[in-house]
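Removed from the display is one protein chain of the complex; every other protein chain stays in position.
Let's turn to subunit A:
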Amino acid sequence: MRRTPKDKEDIARSLTRRTLMLGGAMTAMVAALGVRMRYLQVDQADEFRLLAEENRISIRLIPPTRGLIQDRNGKIIAGNEQNYRVVITREQAGDVELVMRRLAGIIPMTPEELEETVNDVVRHSAYVPVIVRDRLSWDDFSKIAVNAPALPGVLPEVGQSRFYPRDVDFAHVVGYVGPVSERDLAEREDPDPVLRLPKFQIGKIGVERWMDDTLRGTAGTKKIEVNAVGRVMRELERNEGDPGADIRLTIDADLQNFTQARLGIESAAVVVMDVQNGDVVACVSSPSFDPNLFVRGISHVDYQALMENDHRPLANKTVSGAYPPGSTFKMVTALAALEAGVIDENYRVRCPGYLEFGGRRFHCWSRGGHGTVSLTRSFAESCDVYYYDIAQKVGIDKIAEMGRRLGLGVRHDMPMSAITEGNMPDKAWKQQRHKAEWRIGDTINASIGQGYVLASPLQLAVMTARIASGRAVAPRLVRMIDGQEIPVPEAPSLGIAESTLAAIRRGMDEVVNGERGTAKSSRIVDVSMALAGKTGTSQVRNITAAERARGVVSNDQLPWNRRDHALFVGFAPAAAPRYAVSVVVEHGGGGSAAAAPIGRDVILYALSGGIPPLDAYPASQRGRIESMLKDLSLRDPTTGAAPKAEKA
């Protein structure tokens, strides 16, 4: 429109004013933005820089490689094998259930497994990879890898898992590993954070458990850069941590295998010890089980079968089994009497087949009696009356004291589960335990290792080793850790006169090598490896008066679980003892028939370092022994591979 000059001037002035006001307001706003920028980027920069780092950096644990367990010569008992597995990370998966359902379409998975895994994933932090499936076949593993684009957050990876190449042989000694349970965590005061990694495995029993800290090692860490959805972009820093230390046991894997095979299906236990340094070179409980089943997660059926077996394969009878030692206890009674000075080496007792005391008859195993018995003969023929007599003279407290000196009623510390203390009763014990007076009958029972006396095969081996060496050797299971020999302190002397011990050893020698010895048929004819020992047969039932009247029923006619336990303890070579052995065959019948031959074969294997040479056996037995040895299914001594399945 047409405007007058004055109008134009007014308009121009108004516009200028308003524009300057606008410009001023804009300047103020720009200044405010600038101040805010400065506040964020200069004043608070450090704080935000930290937040940005927290955003992008995440620290993950690298599980350490578990240490190996080897036998005394380095053969692998527990190793690690490659394990193809698949893990899922929630924060990358997004819809875990959807991804898992797709995964279930690729590898076989039951609906329960699926649900369980989904729950497991949800329970863990979003960034923690959870193992979905372990031990995948190569086929399934590659199928998952091919389908990876459709499976966000799912990662096929190669891990390590525990493997026991000598499966049944070391199930009781070494035990097995399993995933960390809530209870495992609760037991530890300040649990290693690595234990919280999903499905991390720790030792559950045996050496695996009791030396877990040594075997586990220290977890490494890696700093990784992650993006907004948690995907790992790159590794920034890696600290490898330390693998667990390797442990070398004192056990000889081949001897262990031979012993396991020799025991066959018997419910039995054998311990072989070096009498000088206490090395446990074999520690076998039979029957056994395959620890690999437990690592993989044992099925209900398999577990039920193990639990219901009346031969108790899960029990470690060598250290947890407490048995009446029977006649193998007689060395303790004799030593107590000799040491107390109540008898000397030439003391003799007349055995009419029983000892009458306080109107009660205590029978000798030989109903007809042994006639006049010397110390040596009392061993050889295992005359009970001799011990009834001397035990009364020396008294239970002295016997118990001698028993403890020899390692009975004492807990021997080894990295194994459920080690029993056994029982070495005395007057105070009975008063405390049964609130009753110790009776002379108790002493008489105890003198031949019956009644309240209980000992584990390990304790019996320790007792034998101490008698053989004259020193208080302690059993040990670990020879080396991380390549370092563990020094063995010189065992202190037992403090028993050498001549006294010699008399006992002479008696034990007579048991095996004497003309009338109870273990005569188990003698070793090679003098350089001659065996000395003591048999035992311990009752697991009370023979009632009625039974006695009927005539004691022989073992063969009894149901298995009421038969006597067969025991044998021994050492060899008799002249210069090197190994001590103890054998307990549960409900095996007589010690001389069921236990002593096993003791002989095992100790011969230990001494000769391989299958026992036939010429160590009496000529008359060689044929039978040869076929017996040939029938044993042994592992390949170098690879440890299991024996081939027998032909049908």
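Just so we're on the same page, a residue touches a chain if its C-beta (ideal position, glycine included) is under 8 Å from a C-beta of that chain, and two chains touch if they have at least 3 such contacts; residues count from 1.
Everything that follows uses one rule, which is that contacts and distances are computed from a predicted model.
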| item | value |
| --- | --- |
| Listed names "L-aspartate oxidase", "Peptidoglycan glycosyltransferase MrdB", "Molybdopterin dehydrogenase" or "DsbE family thiol:disulfide interchange protein", with the criterion being the UniProt name of the chain not displayed | "Peptidoglycan glycosyltransferase MrdB" |
| From A:18, A:350 or A:367, residue that would touch the chain that is not displayed | A:18 |
| Option touching the unshown chain, where A:42, A:186, A:436 or A:619 are the choices | A:42 |
| Subunit A residues that touch the omitted chain in the full complex | 1, 3, 7-8, 10-12, 14-16, 18-19, 21-23, 26-27, 29-30, 32-34, 36-38, 40-42, 44-45, 47-49, 51-53, 55-56, 225-229, 233 |
